[in-house]
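Only one protein chain is missing; all other protein chains are in place.
The block that comes next holds subunit A.
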Amino acid sequence: MTGATLFQWALASLPEIIVITGACILLILGQLVRKGQEDLLVWASVAVVLIAALATFMLAGEVRPAYSGMFIADRFAVFFKFVFYLATVLTFLLSRKYADIEGIGSSEYYVMLLFALSGMMIMASATDLLSIYVGLELMVLCTYVLTGFLRHERRSNEAALKYVILGAVSTAIFLYGVSLVYGLTGTTQLDAMAAAVSGDPLDPGLLLAVVFIVAGLVFKVGAVPFHMWLPDVYEGAPTTITAFMSVGPKAAGFAVILRVFLNPLVAASDVWIIVAVIAVVTLALGSFVALVQDNFKRLLAYSSIAHAGFATFGVVAGGQDGVASVMLYLLIYAFMNLGIFSAVIMMRNGDFSGEVIEDYAGFAKSHPGLGLLMLLYLFSLAGIPPTAGFFAKFYVLVALVEQGFVFLAVIAVLLSAVAAYFYIRIVMVIYMREPERAFEPALTPLVRATLACTAAGTIGIGLFPGWFLRLAQQSAFGG
């Protein structure tokens, strides 16, 4: 290995290096920051992410493989990294006031988020089962801790414990799949794996391995049958972390799933049938169970299961449009879901939790502007035009029909009509009920900025999807 190669490798992973170095510096800085100066931590964390984003943007021009086939910096990874940056920065902005109220204003909170971010970035760039594993574990270990961050709350502790145990099981399943692949093909690299099996009829052992790997990944995106942890963890975790987890790690999970599925290994096998079943069951379960939820965070947890199901339909479709549809879906989902979570987070003020849907009765009466914003996010989540959520679903359906899966498209739209019901139910509570008590949302400038950004994304992509669509299409096969 020469110095030049080493430099090339470092250059390819520069954004990751920036984030990890930044996190380490923040860890030290956090010990020096006095009480009342926590703002500094937020801005330093945001700065780290912005520098990483700048580096990503500068390096996006060409494809850079690195670390002997373990890692690649291509447009596919760049697209996902920007989704992660978006999720992380908005989480930082939302966290400041919330952390004060919950009394979790320590610097580790921000450091953990940055490490989780770096894990997700590695996942998006990984081209080897082992580097996928490294990124995955880095990400989930941080989210385990963040889930249990409300130490004095039993719900939070329970959620973290549940998450750790189930997460470990899923990791074990994933690793078992990896070891099978290695045993059968002698490699863990996605490309080499494909070369090893091309031409021959597929080894059933290899199919089993793929199923194990898919199972491990499916856990991370919260798809059926590995979704059981999700509602409890979402409910127990600090709301800011729930918002983050519903967008960032989920997108990271999909990045890996797409990377594995881009691979001819899977394209050649009939794994899509498994994935189609997962998609249908996930969407159905998420939609139907959400109907009976009274807790807003739990409802959003099931909504996030349903959305994972819908995005999985894009994976089933495959091909360039299928992959691009999932990517666009995740980007749009990041905007609208962080938007609705901002609304939930801003309700947390004093002794008021804003977690029960009934808390929002008559909200539009006392706060017409905020009510309208929630209406926008909820209709977008339900997939009603002209919001971005409609275009996300529309493009997934286009990809499905293009591949001839008209029947699956019909199932998907029927189930999303069910899902629309519970979003509209919240709109009903907000607009059509009389307020029961007065409440003052914790509207700091940072929360306002988050709401404005997510609203702009939700309505902007809805009205002018052209540019984002082309971006997703170009990034889909960027490598």
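Note that in this section a contact is a pair of C-beta atoms (placed from the backbone, for glycine too) under 8 Å apart; a residue touches a chain by one contact, two chains touch by 3 or more; residues count from 1.
Operating definition for what follows: contacts and distances are computed from a predicted model.
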*Assign the chain not included in the display its UniProt protein name, restricting the answer to "NADH-quinone oxidoreductase subunit M", "Iron ABC transporter substrate-binding protein", "Sulfurtransferase complex subunit TusC" or "N,N'-diacetylchitobiose transport system permease protein".*
"NADH-quinone oxidoreductase subunit M"
*asked:* Can you tell me which of A:Cys24, A:Val292, A:Val410 or A:Ala452 touches the chain that was removed from the display?
replied: A:Val410
_Given A:Phe212, A:Phe363 or A:Tyr431, the one touching the chain that is not displayed_ = A:Tyr431
_Touching residues (missing chain, whole complex) on subunit A_ = 368, 375, 379, 384-386, 390, 394, 397-398, 401-402, 406, 409-410, 413-414, 416-417, 420-421, 424-425, 427-428, 431-432, 464-466, 469-470, 473
